[in-house]
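A single protein chain has been omitted from the complex, and every remaining protein chain is retained in its original position.
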Amino acid sequence: MTPLSACNFGPEVTANVSSLTACATALRGQLEADEVRFEADESETNTFYLLFCAALVFLMQAGFALLSAGSVRMRSVKNILLKSVMDACFGGLVWYLIGFGFAYDKSEDGNAFIGGSGHNFALSGADDTTGKKDYGHDAVFFFFQYCFAAAAATITSGAVAERCTLVGYCAYVFAIVGFVYPTVVHWVWDEHGFLSAFNKDAMLTGMVDFAGSGVVHMTGGICAFTGAFIIRPRKGRFGELPEHAFAGQSASLQVLGTFLLWFGWYGFNPGSTLALHNYARDAARAAVTTTLSAATAATTGILLKRFAPGSCGGSPGVWDLGHTCNSLLGGLVSITAGCTTVEIWASVVIGFIGAFFYHGASCLMRRLKIDDPLDAFAVHGACGLWGCLAVGFFCTCDYSYTESGTACGVFYGGDGLLLATQIVGTVFITLWVGALSAILFSGLMAGGLLRISKEVEDAGLDNSKHGGAAYPDIATAIEEATERITPKRITSATDAAGA
Amino acid sequence: MASPPSPSAPPFPPNGVTLANLQNGQALDAFYLLVCGVFVFFMQCGFALLEAGTVRSKNTKNILLKNLLDACIGAIIWWAWGFGVAYGDSGNSDGNTFIGTAPNNGGPFLARRPLIATPRARYVFAATAATIVSGAVAERCALEAYLIYTTVLTGFIYPVVVHWVWCNNGFLSGAFTEDKDKTILGGCIDFAGSGVVHLTGGVAALCGAIAIGPRLGRFDADGKVVPMPGHSAPFQVLGTFILWMGWYGFNPGSTLGITPAGYGTIMARAAMCTTLSAAVGGITVVFFDRIFSQTYDVAMVCNGILAGLVSITAGCACMLPWAAFLTGFIGAFVYYGASKLLLKLQIDDPLDAFAVHGACGFWGVLAVGWFGHYDYLSFGWDGKNGDVAGKAHYGIIYGGGMLFSAQLVALIIEVAWVGGLTALLFFALKKTGLLRVSREIEEVGMDSSKHGGSAYHN
Partner (left out) sequence: MASPPSPSAPPFPPNGVTLANLQNGQALDAFYLLVCGVFVFFMQCGFALLEAGTVRSKNTKNILLKNLLDACIGAIIWWAWGFGVAYGDSGNSDGNTFIGTAPNNGGPFLARRPLIATPRARYVFAATAATIVSGAVAERCALEAYLIYTTVLTGFIYPVVVHWVWCNNGFLSGAFTEDKDKTILGGCIDFAGSGVVHLTGGVAALCGAIAIGPRLGRFDADGKVVPMPGHSAPFQVLGTFILWMGWYGFNPGSTLGITPAGYGTIMARAAMCTTLSAAVGGITVVFFDRIFSQTYDVAMVCNGILAGLVSITAGCACMLPWAAFLTGFIGAFVYYGASKLLLKLQIDDPLDAFAVHGACGFWGVLAVGWFGHYDYLSFGWDGKNGDVAGKAHYGIIYGGGMLFSAQLVALIIEVAWVGGLTALLFFALKKTGLLRVSREIEEVGMDSSKHGGSAYHN
């Protein structure tokens, strides 16, 4: 290659044609080399970007774990923590072995219903041993999607907390991560899926669910609903014991968990562009809409809870922290589907309405006497549904990305086809997940595998199954205090009886 | 006579490389802002835990709620008008030297800028300023008052300071205002906001703490301090670590980009200086405190680390490592002195918010006037190596001089602005009886009276 020094003409330009040509050739060679480098830089930045976002999403596992641990009673803390950790571990293996293969096909002529090309089962088709040009796409994409799958599975564990056996738990993680969830992913996100916006021949326009209000959260939320319904309430939940007996054991952990989830959502939503180059604008917008929807939902939620009458699920006069956290999460779930396809102001509206969806669903669950300790259905199911529908209203024509022609929301002059698609899509998800999880949970329940025995529930899960309390020092202190107080109470009771 | 280019000549401009390069850079910058913004956002979580761990358990839910709402309300205000007040129309230049007037950024229904990450990254800074105050008035401030001061602070007081220091045309902006005659003494250098963010928060915190008065029983009849330890040391430590981590977004991220020439180096230097200052701050405070208290106090290490972090925030991009070391070292004593002074004056600041953010923020801005290195002060100065109108604009120890005066003037103006307005605000709130909860509520704790029960259950 001609060296670039050919272009060193000095201060006085005295170049002739041959020296100019030499210089031009040198530059051209250099620039061509540069272009190769640019491509490499771009691809590797994309890998880095996805890795970073996936790591944030991964930290959501910690968020779920702490939120759950803070929201249950002290007797079940270790149990729920164990389940959260196992989601990340066991779920990871199931996803690696089968789930990822069902979700993403990778072949030219994939099935519209489920992936089956074999490429992604145990990553058997992934090959980065030859050449250096694939930039690790398969591996990092697997990692990103794994974090999503683990999130979908964790949602359910909140709804059946404090009363589900570990066997039942493993069974449903296997079913959700291995089959139920990947099928939905395939429908909506794989380019062969029959609901997929990336598929030209999709049903109607193809569903616009950018980061998974429907795919991830509704799937988890519906599963949570059937699970909570079939497993029945915790002992004494409705009627026998007062409400505060079921208050979460640590508000600090709840808030920490909420913040970690919110933090992770900045990987979840912007990261769903799956690449940085050509998508930086979308990723940046997703970060802003995510922020504003969450903020609005929380602010709305706290006022709603305080000023709504008791008959509508309000607790007048109380600034309720737990409700604020859940509203915030509801806002995050609501914007997940539309985070890149709506305008900034619309995210505020979506979050505002999302708070009502959460509040309403939470009240409804209590009315129906379905015990959902984490409000998993209200947060993920109801707000997930709203998130999908909201896209049908607010999706702008500029930001929409459907392959079968541009489809926009009805507020932007869309013909309603997108809204119809969103409705049909959520119906499909609800039916599929609802039916399968109902079969699964009732089967487990009938087989006596789902719910822990009465004795274990009375003694507390941690004591009977996990070798002692989560806070042994506090447990000892409470025991001692009880021993000291109990005789006194008996004495005073006797006195009272005597008088 | 000009000959036409021969067909074999390389195309000009060559293959759109320049364009690709630019796009590459823009995407990368957006990503960079996203990452740093996320880290800074995480600081909200750090503050929440630090404050929750430092108050008593009967007020835990209250302080957690305030921190959550800071993040939420801050976002909405910043989006609706705060960003417009701070940055004006185009995001950086606006004719006014005092305040941004900004239909485009300010009007929520119009804002559609290509790089939307910028306001987001900055929003978290705004929330930080408000959060600092909530620590100083913890355990006794009414939620209504809190809502009011958060709105005023993030919606007006703070963005105006931002406009002065960080905007083109701001009259204190040494790094951005191109026409130096518009600035006072050439303007001050406050890279990531020791003054803009922390001093603002800290001074407001001090006014709040004075106006609201000490917690019940904080000082006994003789004026001696009654210890009121926080309810959870692990949360304090967790909060500190998260804040420290977030600072790696706060300081390096304040380049607001990574692709311009030399920014990678600035970023790396900022990260390095931040680490050193934080580390030396933590060590110095804990061992110095040991002399008086005879104990190794965890809370002291935490506050020392934060003091070091705040001190280096202004100068992290323009100091040599040893200067960062020294800045953190001195910052530790500034923190310690301010903290003890407040107790002497019977001002009760549960989180030491003034000592950490106010005092060390002040010191941090001054430190640039001492240690600002001439080679590093060229950023934003059009490459003129720190010369303003021919006068040396760098640290005193390198023979500069005017920079120190500029820093000092900027500090005085900031303190006067923030102190004046917040004093007015807090005393107005006090007069109307909105500021403080009633004696009964304070005794029982706010969680059971206002938030439906304790933070912890069995």
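As written, the chain order gives the labels A and B, with residue 1 at the start of each chain.
The rule is simple: contacts are C-beta pairs under 8 Å (C-beta built on N, C-alpha and C of every residue); 3 or more make two chains touch, one makes a residue touch a chain.
This one's a predicted model, so the numbers in the text were calculated from it and none came from an experiment.
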Visible contact partners (per top-of-document touch definition) of the missing chain: A, B
Options B:Lys180, B:His198, B:Arg218 or B:His231, residue touching the unrepresented chain: B:His231
Chain not shown: contacting residue from A:Tyr135, A:Phe148, A:Tyr279 or A:Phe357: A:Tyr135
Among B:Ile258, B:Ala353, B:Ala367 or B:Val415, the residue in touch with the chain that has been omitted: B:Ile258
Footprint left on subunit B by the chain that the document does not show: 1-3, 12-14, 17-18, 21, 24-25, 28, 32, 35, 39, 56-58, 229-234, 237-238, 240-242, 244-245, 248-249, 252, 258-259, 261-265, 267-269, 271-272, 275-276, 278-280, 282-283, 286, 293, 295-298, 301-302, 305, 320-322, 325
Contact footprint on subunit A, counting only the chain that is left out: 4, 7, 9, 13, 15-17, 20, 23, 27, 30-31, 34, 37-38, 40-41, 43-48, 51-52, 54-55, 58-59, 61-62, 65-66, 69-70, 77-78, 81-82, 84-86, 88-93, 96, 122-123, 126, 128-130, 132, 134-140, 142-143, 146, 166, 250, 253, 256, 465-468, 470-474
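Basically, only the chains that are shown with their structure count from here on.
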Subunit A-subunit B separation of Cα centroids, rounded to whole Å: 32
